[in-house]
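Of the protein chains in this complex, one is absent; all others appear in place.
And then chain A:
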Amino acid sequence: MKRVLDYIVENRVLFLLVLFVALFVVFAVSVPGFFTFYNLTNMTQYGVELGLLALAEMLVILSGGGGIDLSVGSMLTIVAMIIGVLIGRVGLNPSLSILLGLFAGAGMGYLNGVLVSYTGILPFIVTLASLYIYKSLALIIAVDPRFGPNPMPVSNFPESFYFVGQYRIAGIPFQVLCIFIPVILLLWLLLEKSIFGRYLYGVGSNEKAALFSGINVCRVRVTVYTLSGILSALSGWIITSRIASARPDIGTGYELQAITIAVLGGVSIKGGEGSIGGVVLGIAIITLLYNGMQLAGIHQIWQLGSLGVVLVGSVLLNQVLLARRKI
């Protein structure tokens, strides 16, 4: 028994899996309406948007050197506004607008990456600055000169635009089946099966050693920040489609939730350590928790609080068990 416990503590993914199953069982037994096909599929819809941002944080934090991306929420917002304004106000073709939005996300992420890698400014500072810059740009884009100087949301989308966020295939939400799962698979291949993945872990765990073994550290970092921009852009597109509105304040506060989930998933804030399996479980646990609490009639304001308790509690429990094992 003690050995099993030790094994679980040592293996973060297993620890999270146990936590996930325990939560699932508790909700299935005690919350009516939880264990139904409709609820279980419906809840995944909400996990996607935050989940994509958490995956973005995972990549950036893994790259080490104090890697963190505080600007994901702002990039999400600005992409939502670009897509909204291009479709709703300029009247551009929706597919083209979405493509431009995704390119904008990649561009903003690339800019973060270049600043982090080539100027030597710490990621925390670069992305704190770009959090302000991108948020401000989103507000400026949202101003419609015809209706005065204030930023305005855009909501006049064509029916076809709602497909991504609101439709289902065989009962499963479109964005889960056709975006989220493919993204997870691609990232898994990238991290576990590609040379780039090995480079990334190398750069994250020991930058000097990576440099001396001929890895282009700068290029690896620029790539992860660019990917972070693209993932945030995807999230911005999906959220706009789901709520049928592009709002200039939509991504505020997401960055800290996304970091929280990545860290809960076992990504070490020092870089080079963590797996996609852990982060996906982290996303699943938080989605489950939000949904179960909502169905149990606990007010929505406790979602944030529960996120905090789970984060601190799980890491603390892990540390305490580890410390006890060492004695």
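Just so we're on the same page, contacts are C-beta pairs under 8 Å (C-beta built on N, C-alpha and C of every residue); 3 or more make two chains touch, one makes a residue touch a chain; residues count from 1.
The rule is simple: contacts and distances are computed from a predicted model.
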> Looking at UniProt, which of "CO/xanthine dehydrogenase Mo-binding subunit", "DNA 3'-5' helicase", "Autoinducer 2 import system permease protein LsrC" or "RNA polymerase sigma-70 factor, ECF subfamily" names the chain we cannot see?
Replying inline: "Autoinducer 2 import system permease protein LsrC"
>> Given that one chain is not shown, which residue among A:Leu200, A:Ala246, A:Val263 or A:Ile276 touches it?
In response: A:Val263
> Of A:Val31, A:Ala106 or A:Leu137, which one is in contact with the hidden chain?
Replying inline: A:Leu137
>> For review purposes, identify every residue of chain A that touches the missing chain, sorted by number.
In response: 66, 70, 115, 119-122, 124-126, 128-133, 135-137, 139-140, 143, 149, 151, 253, 256-257, 259-260, 263, 269, 299, 301-309, 311-312, 315-316, 319-320, 323
